[in-house]
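The other protein chains are all here in position, but one chain of the complex has been omitted.
What follows is subunit A.
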Amino acid sequence: MLTTTVILGLVLGGTYALLALGLTLQYGIARIMNLAYGELTLLSAFVVVALFQGLGLSPLLTLPLVAAGGYGIGWLLYAVMMRPLVARSQGRGRLEVDSILATFGLLFLIQGGLLLAFGANFTSISYLDRGVTVLGVSVALNRLIAFGICVVVGAALVVALKTTRWGLIMRAVALTPGSAPLVGIDVNRAARQGFALGSALAAVAGASISMYQTFSATAGVVFTMKALVIVIMGGVGNVPGALAAGFGLGLIETFVATAIDPGLTLAATFAIFLLVLLWRPQGLFGARR
């Protein structure tokens, strides 16, 4: 019973961690709180499903495709929509308000497009849904694959941020944007890359969600909210924190669903969120500033 909860919780947490990673990159590097984040995730999930049902393409094959598409869309969104907001905001506070309003509008735009293209029905596919036994617990293969993708992508990102030249640039911009031009870093370019990469992660998360979850065109806000909760719990801009908080949330939701009532999972999520905001607004793993 406990093992089942832990394994299913970790599998769910993998998706959450990946979701949160993209949002935290976008906010940490580009300083844009993207309320349309969940819609980008959904867009990718719908595209994966459409390619699977229409052309019989395996989600694993389309994954690199939607990741690249997500990067491209993020790049364009930043260059066309966010850049003017960044350019006119002298201080950081204004950009936050402006970007929240702008992406709130974008949310409905994408949602409308999704409703138009794919309808309002719940969607799911049956892909590799045979059971595999892990430590005596039967887990659907599609969930395990989704978990594997999240772990590999998340770990690759953490390692790249920690060890590469590119990662150093991204961290420098995230931590002290004011000093970045002194070492020749083009902050605008770094922000565009961070935003685009965040969108790519949203797309990968969407693809992994499409493999095992049922979703509808209006579910984006739930993904955004959960990602936001995880980002804040992990400490804003803190990548390892987001990973840990993502797994933690997956465990808690699964535990609440199995031990208490499945209907309470969202309530539990937000109860924890409230507690974190009250006691540790800098996040469970964030440093005091």
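We take it that contacts are C-beta pairs under 8 Å (C-beta built on N, C-alpha and C of every residue); 3 or more make two chains touch, one makes a residue touch a chain; residues count from 1.
Keep this in mind: contacts and distances are computed from a predicted model.
The UniProt record for the undisplayed chain lists the protein name "ABC transporter ATP-binding protein", from the options "Cysteine-rich domain-containing protein", "ABC transporter ATP-binding protein", "Anaerobic sulfite reductase subunit A" or "Spore maturation protein A".
From the options A:65, A:151 or A:168, the residue with contact to the chain not on display is A:168. Across the entire complex, the residue among A:79, A:160 or A:185 in touch with the chain not shown is A:185.
Contact residues of subunit A toward the unshown chain are 165, 168-169, 171-172, 175-176, 178-187.
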